[in-house]
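A protein chain is absent from this complex, but the other protein chains hold their places.
Here the chain labels run A, B and C in written order, and each chain numbers its own residues starting at 1.
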C-alpha cells in the first residue's frame, strides 16, 4: 500500500436511482469542503423519474472534483469511478481515465444486473478482461453490509439502504478523511430513528475499516487543503444561489418579492427554495401555466412588488407576449431562464446555452430587454442581484440566464455579508408629486414609478403605444418613433451603470482572446490557466452583461488577432458580436447536452494560437 | 377650364368612418384599372371601430396613385385631397402637396364639426386663409345630394348615405372617367333595392354633372393608359393574395388546406377570405387562441394536410413553443405573420417590419426556420405559394412575413393560369415501404413522410430529441449534436432550391446597393428608378428569401461600396447581414407605423452616393 | 384614512371615450363610475385591469389606477396584483372573447383560487374590436365574417362554466338596466372572493339586437326573470307567471293556476338550483338576471398572508445573513 499526495482528484459516484448516490456525493463534498479543499460538483440524474432498476436509463451519478489548487469545474476525466452495479459501470466507464481506479460492488454484477444492463448471456466485464487498463477494487457491498448488520433488527430492504454508507466509508479511507461530519449528519437526519442511525453509522465505519484492513485497495491519497481566500465558506448550488439573490434583492430594495412560476426542469428548484422562505415575505405562486406566471408577476410589479418569473426555454417561448407588455409598461420584472437542451422539449435534464437569441429577440416589435448571465453556481447570487438592480433602477424587464449545469452544480462559496451587498434604489416618485407624469424620464431615461395607493397619482398604463410623458394612448407617427428609440436608448444607457469588461486571465496583448458567457466559465478558466502556465499568449474575458454589452467591449476585443467564442449551442453570442462589431470572431460549439471539457477548449486554443 | 394630360395622380379620399370612403376609393380604383392605368392603393382605417363622428380619431381614408407609367406605391404626396368634413381635412392636409387640389364638403365644416375636430370657436380653415396655397373646390354635398333626391321616397339618413357618390361623380368628371363601371356595380349591389339603386345612380350622375357645369372646378385631367404587359388583370389586396396562394398550394400539392387561426388585426381577413372557399375543401378553424391555432394546424399536418396558421406579432409571440415542436417533428407548417406596429399591442392598425428577428430566433433552442417575405400585395400570392412549396418539399415549418401595408394595399395583378404554377411534390413515402424509418433522410436531408392510415408505417413522433433514422427518443450526446446540425443543415440546403438573388434595378457595378425586404419594395423601386434615370450609380436587390439567403447573396453585395438597408423597424435584416457576412452595411430606419416615401429613400441614396 | 366624498365625476378620466356611438359599453362605464363613490374605497386604492377588446378600453376612462393589458391575461395579472397587494380593490374588465376564448384558462383558475376581485364580463356574443367574428358565446349557426356559412361551435354557457370551476359568486345583468346593474355591481363589490358578473352588452355595430327580446319593451317582461334571494321566481308582463320545480325540471306556470307558495324560491346559497338557473337558455324560458349563487370560501390572498404570518411566527422575520450562511459552513484563515 502506498500513500501519495495529489493535487486534485475527480471521483464519479454512480448507481441505481434508488442507491442513494446523490447523498453519498454530497456527504463526500461536505467533508472535503470542511477539510479545506476547493471543489466543484455536478449531479447527473436520469431523465426518467425512476427508471427500472438495474438499467442504463436508471443510473444516477454524482461527480466531484476537489483539490489543493483552485478548482473551476467538476473535472473532465475521472480518477475514480465508484459503481454500485454493472449498468453504472457501463454508462460511465467512458468518463474514467486510463489507469484510473474503479471501486465496484460485485453484487451488482449478477446475472440479472448483467441482463438488465444489456449484456449478452456470456458477457461480463468482471471476467472478460475489459477492465484490464484500470485498477479495480471489487467488493460485495450488499453482503458486507448485511453481515455487519446481522444483529440489527431492521428489514432486509432497510439494511440494504445502508449500502451507500459502506462505499462512502471506503472512499473516506482512500482519501484519508474523517467520518465525523457524516456521522454528525446522520445523527441529525435520523434522530428519531435510532436503529437506522445505528445501522448507517455502523456500515459507514465498516466500509472505512474494510478499506483499512483488506488488501484490495492498494493506495491511499492525501489531498491537502487549498490555498483559498480566508473567510467563511458554504457550499452552494446555482438554483439555490439564484433564490437567495432574489431574496437579497428584495431586502436591498425594500420591495416584497413576488415569484410567479410554473414548474419545469431545471428551474423548479428555485420555486421549491423560495417557497420555504415565506418569513422573508416571499410570495411564491405556482401558476396554472407560464403565461399566468409572468402575467401575475407583472401584476405584482404593477402593485409595487419585485415581480419575478422563472422557467426554462419552452416556458420562455410562452412568455414572449407578456414580456413585451412589461417592456411597454416599463416595470421591473425578472425573467429567469434556467436553460436546458432544446429545441422543443429537447433534452430536459441536460444543459445547453441555446436560448440567448430567444432572450434577445423572442418578442414582437422592437423590444430590447437587458440580458444578464451567470457563470458559476455561486455567481448566480451576484448576477441575480445585479439583474434585479437593473430591473428596478432602470424600470425594465431583465432576462437572467442560468443553465442546467450551474443550476445543479455546486461549489464552495465565500458568501457575503448583507451589509456588503449593493443597495438598490427604487425610482419611486414622491407621494406628494403633484405634476407626476407616468412617462416622464430622468437622464437615465427612466420613468418615475407611482403605485396604487399613492393618492393623486392615479394613472393608466397599457400595451398600446404611449404618448411621451403622459403615457396616454397615441397613434401619432412621430411619437411612435420617438418612443421606440427612447426605449432602446434607455436600455443602451444601462451600459453607463455596469462595470467595464475585465479580463479574467491573460493580458490585453495576447494572441488569442477567449470570449464567452455563462456556464462555460469553469472549463475555459481551467484551460486558459494551464495554457498561461505553459507560456501561451491567451486571454479570457467572460461576459456577465450581454445586453447592453459593457462599453469597453469593442475596444477590448479589437486588440486581439483572434477571438474565439466557445458556446454550448450552435453559435449565438457570436452572432451578437459579429453583428455589433463586424468582427470575424471564431465559433466553437458543442451541442451535446453536456459542458465543455477544459482540454477541448485547450486544444482549440492551441490550434488557433499556433496558427491553423 | 383647362384640360391637361398628366402622367400620374395621387388622390386621397377622406371622411368619417360612416361616409363610405373605402367604397368610394375602391370604385375609383376599379374604374382606373379598367381604363388601363397602373395603380396602387392603400386604405387608412381609424384605430377605433367607429370613433365618434366628426372627430379626428374617426377619420377613414383611402389613397390611390394611378398613372400612365408604372406605379409602385400609393404615392408620397397627394395631388388631390377629397374631404367630407373638417376633421378629415385637418388629419390629412399634411399629405397634400403645395398647390394641390382640395375638394371639400362645406357641410362638414359647420360649427359642430369644427368643434369636434378640435377647432376653437372662432377658427375655421375655410375662412382663415390657411388654405391659400391650395386650389379649393367647395360644395355643400349634403345639400346637393338631398336636393337631387327630393322626389325619392327614402329617409334622410338613407339619402345622406349617397353623399359619397356625389363626390365620386365629381372626381370621375375631373379625370375624364366614365360612370359605367360604378353604375354596373351599383346595379349588382342594390339589385333588390331599386330605390336605393336609383338614388345612388342619380347622385353619382349629379356629382359628375355638377363638376361639368359649375364653375368651381377649374381643370380637367387626362391620365392615359399605362404601357403594361398585355394580358388579363384584376385588382388584388395582399391578404386576398395570401389566401389564394394557400389555396393554390393546396391544389398544387394535393394536400387539403387546414387553416387554424385566431382573429387579429391585420391578419383576420385571410381567415375571412378562406372561410368563403369551403368548396376548395378548405378547413378553416377559428381556434380559442393562437396556441390552439398553431397546435391544431400541427395536428392537421400530422394527419397529412397542409397546416397553416396566421396571425400578427403578438400572436406569433404565443406560438413559439409549438413552432419549436413542428420544427422537431419536421412536418410542413406555414406560419403567416401579417406584421403590425409593435412592441406589445403597439399600433395594431399601423404597419411595421419589426418581427423579422422574432421569426428567426423566437424559440427556445436551436430551431432555425425558413423565412419568406412578400414585397407587394400581388407578390403575396407567389411568395405564399413558394413558402408552401418549401414547407412541404423540405418538411419544415416556414415563416411567411407580410405586413399591414401590403395586406391592405391593392394593385393590379396579371394573375397567372393554374397550369403555369409551380407544382409541389409531397415527400410521402410509398404505401408499401417496408423499411420505413421516420427520420431517414434523402440528400436534401428531408425525411420521408408517412401519415395515419398507412398500414405498417405506424410510428411515434415527439418533441424530445430523436434518434437519427428511427426517431426514437434519445438522450445520447453525440446524437443530439448530429441532429441539431442536421436540422440546421437541412434548412441551409434549401438554398439549393431557391433562385439566386437578382437585381431588381441597376447594375452589379454601382456605387450604392439598396438591399431590402418586404413592403419597402415600392418606395425603393420608385426611388431607384428615378435615380437611375437621373444618372446615379445605384442598384436595388429585394429579398424574398431571408432564411436561408440565396447562395449568391454574399458575392452580390460584396461588389458594392455601400450597402444601404432601409427597413420599417429599428434595424433587423441588417443584423442578419452583418452577422452573416461581416459587412458594414448601413441602416436606414423609419419607425412611424407608416411606409417609407420614395423621396426619403431617394434623398438618403443621394447622400450616400455623393459621399457623406 | 380620512374618507373623501366622491362623485361619479371623480372617476371619469380625461381621456375621450371612443366606443362606437350607441355601444352598450357607455352605459356600463356610467354605472361603474356612479357606483364607485359608494364602495367606500379611496380612489387610489382601486385598480381596473383589462385585457384586449372594445370592452377592455374601459380602464382608460376610469380615474383610478389601471392597466390595459394583453388579450386574455387580465385575470392572471389581477391575481398577481391581488396576491401582492391584498389591500386594493381590484376590478377586472373583460369581453366574451377575452375571458372565454383566449383567457378561458386563467378565468377558471381565478375562480377556483377565489382571489377577492370583481370580474365584469362584457358579453356581446361577438368579437367587437377585430370587427365581427363569432365568439365562444355566439349561438350556433351564426353568420359572421369568419363563419360565412354559420358557426358550427356549440357555445359556452358562461355561468355554467363558472359554476363548474367552483366560482363563489355568479351574477348576470345587462347594459340596458342601469339600476339593476348598479345593484349587481354593489353585490359584486361586497362579495369577498371572486365575483363574476356577466353583463349582456349590445354591440350595435357587429351584433346589434343580440339581447333585443330582453330589452325591448314589448317582450322584456316575458323574457327576463329577476332573481331575488328568498323570493319566488315570478315574471311576466303583470308578474303573472312563475317557475315551479317538478323534481329537477323547472316548468313555467301561470299564477292563475298555481299558488305563489308552490313556486321555486330563489336561494343564492343553493349550488344545485343555481346550476339549474344557468341552464335557462331556451327560447321559451325567461333569462335570469341577478345573483345566481354566492358562497363563502376563504380567499387565496388571505391564506397566503396567513402563511407568511405563520412563517414569521415560527421562524421569525427572515434574516438575510442567516440565509446566506446556511447551516453548514467552514472557515479558512
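Details
The criterion applied here is as follows: contacts are C-beta pairs under 8 Å (C-beta built on N, C-alpha and C of every residue); 3 or more make two chains touch, one makes a residue touch a chain.
Predicted model only: the values in this text are computed from it and were never measured.
Taking every chain of the complex into account, the absent chain touches A, B, C.
Within the full complex, the residue among A:7, A:48 or A:432 touching the omitted chain is A:48. Listed residues B:153, B:191, B:230 or B:423: the one in touch with the omitted chain is B:230. In the complete complex, the residue from A:61, A:108 or A:314 that touches the missing chain is A:314.
The chain not shown here is touched by just one of A:111, A:143, A:187 or A:272, and that residue is A:272.
Check B:161, B:277, B:525 or B:540 against the missing chain and you find that the one touching it is B:277. Within the complete assembly, residues 30, 33-34, 36, 225, 228-236, 244, 247-248, 251, 256, 258, 260, 277-281, 283, 285, 287-289, 291-292, 295-300, 302-305, 307, 321-322, 324-325, 329, 415-418, 451-464, 472-473 of subunit B touch the chain that is not shown. Mapped onto subunit A, contacts with the missing chain fall at residues 48-53, 55, 57, 262-265, 268, 271-272, 275-276, 278, 284, 286, 288-290, 314, 344-345.
The missing chain lies against subunit C, touching residues 102-105, 108-109, 112-114, 136, 149-150, 152-157, 160-166, 248, 270-273, 275-276, 279, 297, 300, 303-304, 307, 310-311.
Methods note: only the chains that are shown with their structure count from here on.
Chain centres here are Cα means. That of subunit A falls 44 Å from that of subunit C. For subunit A, the set of residues that touch two or more other chains comprises 291, 321, 324-325, 462-464.
In subunit C, the residues that reach two or more other chains under the touch definition are 52, 68, 70.
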